[in-house]
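All protein chains of the complex are present and in place, except for one that has been dropped.
Chain lettering (A and B) follows the sequence in which the chains are written, and residue indices restart at 1 in each chain.
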Amino acid sequence: MDEILLKIEDLFIEYQTELETVRAVNGVSLEVKSGRTLGIVGETGAGKTTTCLSILRLLPDRTGRVTGGNICFRDKNIYSLSEEEMRTQICGEKISMIFQDPMTSLNPVMTVGSQIYEALKYHNHENKTREELERRVDEVLELVGIPAERKTEYPHQFSGGMKQRVVIAIALACEPELLIADEPTTALDVTVQAQVLAMMRDLQKKVGSAILLITHDLGVVAQMCDDALVMYAGEIVESGSIEDIFTPGSHHPYTMGLFGAIPDLDSAVDRLTPIEGLMPDPTKLPDGCYFADRCPYAEELCKQIHPTRTSLSGTHTILCHRFSEGLKEVSHE
Amino acid sequence: MDRTNEKRRGKLKEFWRRLRKNKSAIIGLILLCLIVFCALFAGVICNEDDAYRQDAHNRLQAPSSEHWFGTDMYGRDVFTRVMFGSRISLSIGISAALLSLLTGGTLGAVTAFYGGKVDDIIMRIMDMLMSIPATLMALCIVAALGGSAVNLFIAMSLSSLPEFCRLSRSAMLPIVGSDYVEAARAYGSRNGRIIFKEIMPNALGPIIVQTTQSVASKILTASSLSFLGMGVQAPQPEWGTMLSEARQYMRENPYLVLIPGLFIIITALSFNLFGDGLRDALDPKLKD
Partner (left out) sequence: MTKYIIKRLIEIIPVVLGIAFIIFAILDMIPGDPARLILGQTATAEAVEQLRDEMGLNDPFITRFASYVKDVIFHFDFGNSYKSGQPVFAVILKRFPVSFKLALCGMIGSCVFGIPLGILSAVKQNTRIDNIISILAMTIVAMPSFWVAMMLVLVFCLYLGWLPSTGHTTLKEFILPTITISLANGCSVLRITRSSMLDVIRMDYLKTAQAKGVPKRVIIWKHAFGNALLPVITTVGSIFGSLLGGALICETVFTMPGIGSLIISSIKSKDIPVVMGALIFLSACYSLVMLAVDLLYAVVDPRIKAKYSSK
């Protein structure tokens, strides 16, 4: 069960425009194991979405560019595949993706049925007939809790939550091994959020997909994930199992800032408390720690030298000078 | 006051910097200068009499060192005619565009400013006028007024009235609702003053661009109408008229249709390129 499905190693991504170069992702490494759920937490602009887009090679054609690192899916380097292989074997088949806003992620001029049908049609390796595929469309719709009759309706006839269900139906149509969900509930009402999340968890059990879940909502992470990463300015500042992140102990100052208090799995912390200051300008990142300007513990060293990753326990890693030197073991209380 | 001036100068500088970076705008500007030069100094470069003097012995001469662009069926020097033609085309094009800017722009400002019934009625009429192609409208007006350069200019300005009215209306609508117009109203400024002093200058960007590109379409329409015999009348050296006259001779003397045609294209193209560059430089957001 613990087979590594997706492995990203030392990924760098830049957005290049005429005027400037935005360094969106700076040395991200992560692993997603089959059947497990990995959460990525961080504020807007931390590079979460960019990382996900790069997995399916969906970065904007001319501007976005992977400048270093590897992305491997089941030991196959995604960037060594041809576009055709990528399309027929990976996108929508082995890996599928759910986008943030269900309002805009469905094509408004096609029926929802035909949008699900499309996902099946282009991965129809067994040459099923049209009727068989249509039956599968009905099945998938029922799976996400939408009556099959509604497949001839258009997206504008659905509510936001229902639209997101359709989006999930599209993503799950081919029973992918990995589902990337980019803030799947951010745009939804709170009650609908809970429904959609519960449904995703159910479906994960049924289909057995691994999930890479992006969110800025710590509550969602606690509820959904087995492992979690905290991203800041294109870097992973802390990673570990859900227990590592949520149990009090050693944490990256940014993670602590995120919780706004000492993290506790049992207390209901589900909102990000604002951290003073802004993320560094991604066009001119500082030499030292990217978080130094906002960090309450920052010292001269932090502003000059970039920290290296330190492993605290088997799964728990942190990117901070306070831990790397081993000089100042700080216990937080 | 000084600070606003300085700010304006800074803006102008930035605008000029962006314009300079735009290769096609610069090409447009150079071509434009070239044509304007021809128009201004046509009288210096050549002798105006040559444009009209017929010479039965030198009919349909191919281009040579003596007649750079050859001679036409009446033995007139094509180069001279083309040079003087640029005067007619440019003056008709620019003046017609300016007149439609003035009339249409004002009308649009009025509709945007008063809104309500006035807006409804004027825009309804403009919609009606839009259903008749501008060339056809101009044709009818020229027919009513009689064919001449001046009437052509009037006809074309009137026929593109709806286009300008709509544009200036949509450019001004957001400004009408803005705070400083409200402030001016609160001071008790007269409406006319508000329209000309506050609203018009602030909606200028898109309107300037439209006017520049409209000069090109005016030049094309003018030459088309002249070609149809409904515009500038022979023997005036208008480019469309020249083409119309040369039609029967084009097989043996293709330069007769090539050269005036190329001049029309270059003139219209230069205005379009320059207008495009202006738009990008005035508002870089519009580019994509």
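The definition used in the following text is that a residue touches a chain if its C-beta (ideal position, glycine included) is under 8 Å from a C-beta of that chain, and two chains touch if they have at least 3 such contacts.
These numbers were taken from a predicted model, which means no experiment stands behind them.
Tell me which of A:Tyr15, A:Phe73, A:Phe99 or A:Phe246 is the one touching the absent chain.
A:Phe99
With the missing chain put back, one of A:Asn70, A:Thr88 or A:Gln195 would touch it. Which one?
A:Thr88
Determine which one of A:His123, A:Arg165, A:His252 or A:His321 touches the chain that has been left out.
The single option touching the absent chain is A:His123.
Considering the whole complex, not just the chains shown, which residues of subunit B touch the missing one?
24, 124-125, 127-129, 131-133, 135-136, 139-141, 143-146, 216, 220, 223-224, 227-230, 240, 243, 247, 250-251, 254, 257, 261, 264-269, 272-273, 276, 288
Would you write out the residues of subunit A that touch the absent chain, in ascending order?
Where subunit A meets the chain not shown: residues 53, 56, 58, 62, 83, 87-88, 90-93, 96-97, 99-101, 104-110, 118-119, 122-123, 154, 156-157, 167, 170-171, 173.
Keep in mind that, in the parts below, only the chains that are shown with their structure count from here on.
In angstrom, rounded to a whole number, how far apart do the mean CA points of subunit A and subunit B lie?
Those two chain centres are 55 Å apart.
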